[in-house]
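All protein chains of the complex are present and in place, except for one that has been dropped.
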Amino acid sequence: MGLGLLASKALKPTASRLLSSQNPRSLLFLSRTVTSTPELQKPEQAAQAQPEPTPDLPPRTPLAGARVHFPNPDDAIEVFVDGYPVKIPKGMTVLQACEVAGVDIPRFCYHSRLSIAGNCRMCLVEVEKSPKPVASCAMPALPGMKIKTDTPIAKKAREGVMEFLLMNHPLDCPICDQGGECDLQDQSMAFGSDRGRFTEMKRSVVDKNLGPLVKTVMTRCIQCTRCVRFATEVAGVQDLGMLGRGSGEEIGTYVEKLMTSELSGNVIDICPVGALTSKPFAFKARNWELKGTETIDVTDAVGSNIRIDSRGPEVMRIIPRLNEDINEEWISDKTRFCYDGLKRQRLNDPMIRGADGRFKPVSWRDALAVVAEIAHQVKPEEIVGVAGQLSDAESMMALKDFLNKLGSNNVWCEKNGMFHDADLRSGYLMNTSISDLEKADVFLLVGTQPRVEAAMVNARIRKTVRATHAKVGYIGPPADFNYDHEHLGTGPQTLKEIAEGRHSFSSALSNAKNPVIIVGAGLFNRKDKDAIFSAVEAIAKSAKAVRPDWNGLNVLLLSAGQAAALDLGLVPESENCLESAKFVYLMGADDVNLENIPKDAFVVYQGHHGDQGVYRANVVLPAAAFSEKEGTYENTEGCTQQTVPAVPTVGDARDDWKIIRALSEVAGVRLPYDTLTAIRSRIKTVAPNLLHVDEREPATFSTSLKPQSNQELSSEPFGTAIENFYMTDSITRASKIMAQCSALLLKK
Amino acid sequence: MASVVKSALKAIRERGVGTFLKELKEEGYTKCLLDGNLLQTKIHNIGARLVGTDKFGNKYYEKLEDTQFGRHRWVEYAEKDRYNASQVPPEWHGWLHFITDRTGDELLMLKPKRYGVEHKQNFSGEGDEHIYHSKGHALNPGQRDWTRYQPWQPTKT
């Protein structure tokens, strides 16, 4: 378990926390003048309990999961924050020391994941023996420093800074989308004056066009440069800059330019004021009307932690949640802005295609009866089930059990293709884990474009490349990267050269301490898949990428359902079962080769969007989307997470597993589970790791156990797995915002 | 009392019995026999000054002599059979309740023209059609469409 997981667990309200809040000493923290504590009534006990020389100071809890990590215990130094001693490692700033001591310092420009700018001056504190207030975010803490955060000098300094910040800030909070969650609003409540002395004209700044996602109201900007630093450091697009000087200073691109990053939505979150806000969310809702549901994202295989903000039956927006192990505190634009797809093209009634080729809404009873009847008319081996890329583990389990009871075992998850080998988890997981990618020093990307396949993994790689100058080698078609990389070749030939040690990059790999090889899941569909994987394993072996303390052999999956499907053993029995199928059950599968389904086959489409699969279907069964159901998903690194319903289902739609359960009863092969708990205990017998929620279950056995394949590498170059980053599944394809993005931002 | 009878007789003489009876009915005197409140108001009205009439036809009276202070302003509702206090429009409310000495006609001059809805009496207990229903209420005839999604239309094939 990583430190981040520990921290995120510490954030959850636990019983111990509730207990500690009943502690009378923490009540003291609220009002320090109160002296009537139980300790005083029993002085001898109090003396025993508090042997420290500072008995009047309450113990403090670090702020917001601020944690002290001592890389070297000798480097610990002690500073005093408001008289309270804290031990921190050398090199921490004064602001971080205050956070450890449980004192929240107001700040605008400082962001823990960005470089330090020190230009907002809001974090001024008094330091003893310093003639002036000190900007705490940029000042390294020195041993024995006496920091004072609540003295008149510090307060006056903050009030002064706040007055200057508000001088040119428009008074448009009532029409500002940031209102209610605005740092400037909150902090001006704490430090601002109730009247201003500024009588001149406020400045105004021309709004910039940053594309279809980010709305700018540049007059509100307070020049904290967080967005500039985010774009430069995290997103890797050096488009934004601070132009001009003095009161003419403004954030902009100088030449008209859209922000073409796949992480651009995060500038909305880091902007402390309403200068950068969400364009699709503009004037739609106020943040205090929204109900937050902490769930996970399913638009890619990363499983970013998100919070769905909903109002009534409507998803209003999606914002990230902190998870150090997976997405830190960023999410990709696809995750953030796909939500309007949840409101369009929804299937809300069961439908049967009549003889005239038109769909007619019917009742669930009729629809299920028709499906059950047809299922009994065909031979068991002609039954095929395909789970979609957004399927949760429960429904895939139910689908597999249902088809098995009918006598068929031809069930798989799309995108996995005809991936036969689900025996070794290490063969399809990101074994290094996303957070451990930061320890790597050489990357070899084989047939994967992480920037479009998994933007958050790409952000990690970029972070590593920036921090440690790790080398990145890439084999595949020419692709977009936002960090330095070496394009080694386009196809398996290059892979072979590296495996045989003939390529110049193989020396870099073998000299690396922690090499990482990432294979794209787009290669699963290739005929010479086994040969590619054995070549990759040969490279891993020669580079010593798989060791007891380091596993650098990774597969980067493409969609949320893939890992769980393979864990549950959803692999087809025969390779061309789809071509000979008579009864096809598509559970949200839109990206299978629908042309390969024979014309006379009966196709059932169970899903939430009227996407490609519906047009081939004979019966449509409406199901719930990820925002409306409780489901288990496993991300590409093997971390199991669950979605939580944020909004009700639409129309007559039902949860996926419930539909299959009902269908099994109508078909006379009743599945033995009626509740989510029961189906999870069934999953436990197949893949117990899917029940360990929020835990990463590493693969136990390495791929070296796999039997050698004697396939030949073909010379066909690797293809791109994802053509359009913004449109990969039925939800994003239904989204208008994503359509705008792909029209505007992908235009070259 | 004598003057009342005298004026009544004068009216009969001038306009004839039929017209007099019709007027009696219109003015609600016939209802007085059953409605004590109305009768008392009518008796009160004798010798009182008519201060004004609002747009609904309610008559506002004032009598400063021979009345107890605090009972010297009253209203005779236009509707004689079902009347209640909410029929008094806001501009007259202040005068009637001794909040101001300005009459409703004077206050109407001060009312902003740009906004403000027409005064409506309280119809509580008068049946479902009079009850206010919020915009999402099932009984609201102009009910909003609360469907927040767009269903897929099986138009193509």
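Going by the order they are written in, the chains are A and B; count residues from 1 in each one.
FYI, contacts are C-beta pairs under 8 Å (C-beta built on N, C-alpha and C of every residue); 3 or more make two chains touch, one makes a residue touch a chain.
Keep this in mind: contacts and distances are computed from a predicted model.
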* Structure fact -> Of the listed "NADH dehydrogenase [ubiquinone] flavoprotein 2, mitochondrial", "General transcription and DNA repair factor IIH subunit TFB4", "Casein kinase II subunit beta" or "SKP1-like protein", the name UniProt assigns to the chain that isn't shown is "NADH dehydrogenase [ubiquinone] flavoprotein 2, mitochondrial"
* Structure fact -> Among the displayed chains, the hidden one touches A
* Of the residues A:E99, A:E126, A:D177 or A:D239, which one touches the chain left out of the display? -> A:D239
* Structure fact -> Contacting the left-out chain: of A:L171, A:M189, A:V255 or A:A355, that is A:V255
* **On subunit A, residues whose C-beta touches the chain left out of the figure** => 232, 238-245, 253-255
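Keep this in mind: only the chains that are shown with their structure count from here on.
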* **In the complex with subunit B, residue positions of subunit A that touch it** => 312-314, 342-349, 351, 357-359, 609-610, 614-615, 650-651
* **Interface residues, subunit B side, partner subunit A - complex** => 146, 148-154, 156-157
